[in-house]
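Heads up, one of the protein chains got dropped from this complex, but the rest are sitting where they should.
Moving on, here comes subunit A:
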Amino acid sequence: MTLEPREHAPLWLVVLAPVAAVAASLVLCSVLILWTGQPVLNAYRLLLGGAFGSSFGIAETLTRATPLILTGLAAAVAFRAKFWNIGAEGQLYCGALAATWLGTGMVSLPPVLMIPLLFAAGAVAGGVALLVPVFLKTRLKVDEVVTTLLLNFVILLLVNFLLEGPWKDPMSLGWPQAAPIVDEGVLPVLLAKSRLHMGLLVGLAAALLVWAAMRWSVWGYEIRAVGLNPQAATFAGISVNLTMLRVAMISGGLAGMAGVGEVAGLKGYLTLDLSPGFGYAGIAVAMLAALHPIGVILSAVFLAGIYVGADSMSRAVNIPTYIADVLVASSVLAVLVSLMFVRFRVRWR
């Protein structure tokens, strides 16, 4: 068997490949569902219905998708420049810390100013979290996969320390949580009687902005050039180090904004379980979208739908919610394989 690069991938293949990949992963996971003794089609129907079958389900799915859009964008932007930021989880918490620091009484402004201020502060905090890894990479060639990954734990321990110590809310009956965000800083709810908040609009706007910037701005050009061929980019006069720094600030900033959305929109206060791994899931979101900013919206909704739908399915029939993780993981794997089929033609013999 040999692989030959395709010169031009036909459009139908580009569109069909990820769809077929997701279908293939559904088929693979049906084996596990059969194992639990449940009818497969009914299980998938319940999953789909739970995620998209009611206005409540849709609102829950979109709420879940909100942080995933932002962390997915964080990964997509960084990976485009071959900057392997695995630390969106930590950067998300940095954004949440900044929002908590400013938003629990230190500053009080009308909501029109307060909310943008919180997002800006969160973005800066997320970017700052990447300063050390990016300098270690550009100055000393330290692998950023290691530094960003390990910083996640450092940041999480810092959050732990703050919530157990100086920032612990005395009114929390002993739970490790910070004081609530002041009313001016709380994000408005988009849909009555749901948890869906303004963070979704921030995520959608960010996706559009990132897409436009990658396509039309000089920065986007430089990021793509550095990612595709750093040597040629240097030769043409693009500073690779400066571009890496820029990418890191954008990527960390997006992840930080995801943290702000969760604190100020969903929970209202900082806790240790603010993110059930949104930072890591963002990598899957970006991969599923083939690093395309608009695709990130779709794949974030898809992932969120699987998680929300699996919760609802497991309540209805006896299938553990872990099936969601299996579905997501196998979808990402299948999509990566399908991308190979888009890029290469397989020749048997």
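Keep this in mind: contacts are C-beta pairs under 8 Å (C-beta built on N, C-alpha and C of every residue); 3 or more make two chains touch, one makes a residue touch a chain; residues count from 1.
Quick note on the criterion: contacts and distances are computed from a predicted model.
Hidden from the displayed complex is a chain whose UniProt protein name, among "Hydantoinase/oxoprolinase", "NADH-quinone oxidoreductase subunit K", "Sugar ABC transporter ATP-binding protein" or "Probable chemoreceptor glutamine deamidase CheD", is "Sugar ABC transporter ATP-binding protein".
Contact with the undisplayed chain is limited, among A:42, A:160, A:229 or A:318, to A:229.
Where subunit A meets the chain that is not shown, the touching residues are 4, 7, 216-219, 221-222, 224-225, 228-229, 231-239, 345.
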